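Here it is: the structure, laid out below.
Apart from one protein chain that is not included, each protein chain of the complex appears where it belongs.
Per-chain residue numbering starts at 1, and chain names A and B are given in the order in which the chains are listed.
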Amino acid sequence: MNKVTAITSILLAGILTNNMVLSKFLGICPFLGVSKKVKTALSMSVAVTLVMVIATAVTWPIDTYVLKEDYNYLQTVVFILVIAAIVQLIEIVLKKYIPPIYKALGIYLPLITTNCAVLGITLINVRDGLDFVSSLFNALAAGLGFMLAMILFAGVREKLETADIPEFLKGLPITLIAAALVSLSFLGFAGIGG
Amino acid sequence: MNKIKKFFSDLNPITIPTIVMVVICIVVTGALAGTNLLTKAKIKQIEAEQQKESMKEVLKAEDYEEKAVSVKFEKETEKCTYYVAKNGETEVGYIYIVTEKGYGGDVKVMTAVNQDGSIKAVKVLDVSNETPGLGQNTGNEEWYSQFSGLDGGKEITVQKSGADKNNNEINAVTGATISSSAVTRAVNKALTIDKTVGRSITQESEGTGNE
Partner (left out) sequence: MNKNLKIFTNGIITENPTLRLVLGTCPTLAVTTSAKNGIGMGLAATVVLVCSNAVISLLRKVIPDKVRIPAFITIIAGFVSVVQMFVKAFAPSIDKSLGIFLPLIVVNCIILARAEMFASKNSLVPSVLDGLGMGIGFTCTLTLMGIIRELLGAGTIGAGFFDKCIDMANHLTPMVIFLLPPGGFFVFGMLVALSNAIAKKNGKKTVDRIGCENCPSRAVCDRANCENEEVAVNE
């Protein structure tokens, strides 16, 4: 029972109160770059969630059993290489065995190697000393939080397309201001934890 | 010469990239190991110095002796390190460093307890994972100084406002209840450790056991 409560609170925190994009500022590039349409946003975030969970499943044991305290100065290098390798592998496996999923997500995968949200979540998991199961759920929550933010924001942007915007704010500035408002709404969740 | 050239042109297109990558990885790892050797001692020294400085701030003493004890908490038993502040041979108090989960990550709090069990002072060591402008304000001295002088025998509780010092209450930072509670939990945990270690020894040595 206790475990369930702990995992629920990890999920709630990752999705709402500590949202990857809107409160930790990780993964801003895809958030602003690939969020023009709800459908693109959805595919991108599914791919990110998948990679986050798999990357955590691989990097956590490496950090705990191989790097330990003695070699943790190699953390950054090892993690980024592992993530790059995982992304390649997932691409190959999907292409060969599950072509329909590859068709839907394939083009987003190369983008993810240099996505700071993925490296960020693996580093946060080991920094906070979470155990293996909590780490996996934390990665899942971060991915779902990313998805929620992406989809909400894509919805806002679709509406913005038809809005009458002052000349000097057209383009990127109004996108950023819209993001400010979305993240303002997420601040309201801060009260959930009590 | 030609043989070498032929050798390289014969390698298939996978081999050369692999060799280059392996060489790069080895060089990078070597460079990192070197830097680590250079900076490791310095990082340790800085951490130790900062800790000592903070200890001097919360409880002035000539010497701090590191000790360890396993403490039974509600759920599990944990091994905790603590510091005995000494002037010569006389013990003047105890210092505990406790980490608790805050809003965005861990918060690290140092608590100094007097010989009589009351709180001498508290210093929040690390709140860098909390929200700037809200939770990070728990790291300001004006806020955490309200712990000084509280009764160590009773649990400290957090109020949104209007806290009563005599009732062992403190005010939360506006808009940062979670960070404030995390710091308070850390202080309460320090007091639990204090009850298992420091007090029992002093009570025995001073013979004031009033159980």
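Side notes on the structure shown:
Please note the rule applied: a residue touches a chain if its C-beta (ideal position, glycine included) is under 8 Å from a C-beta of that chain, and two chains touch if they have at least 3 such contacts.
Note that the structure is a prediction, hence the values are computed from the model and not measured.
Interface note for the absent chain: among A:L26, A:V48 or A:L144, the touching residue is A:L26. Checked against the hidden chain, the listed residues A:P61, A:P110 or A:G129 yield one contact partner: A:P110. Mapped onto chain B, the footprint of the missing chain covers residues 13, 16-18, 20-21, 24-25, 28, 31-32, 35-36, 39, 42-43, 46-47, 50, 126, 128-129, 131-134, 175.
Against the chain not shown here, chain A presents residues 22-29, 32-34, 36-37, 39-40, 43-44, 73-77, 80-81, 84, 107-108, 110-111, 113-116, 119-120, 123-124, 127, 168-177, 179-181, 183-184, 186-187.
Basically, only the chains that are shown with their structure count from here on.
Centre-to-centre spacing of chain A and chain B amounts to 29 Å, using the average Cα coordinate of each chain. Within the complex formed with chain A, the chain B residues making contact are 25, 28-29, 32-33, 35-36, 101, 103-106, 131, 175, 177-178, 181.
The touching residues of chain A, counted against chain B in their complex, run 17-18, 23-24, 73-74, 77, 81, 124, 127-129, 190, 193-194.
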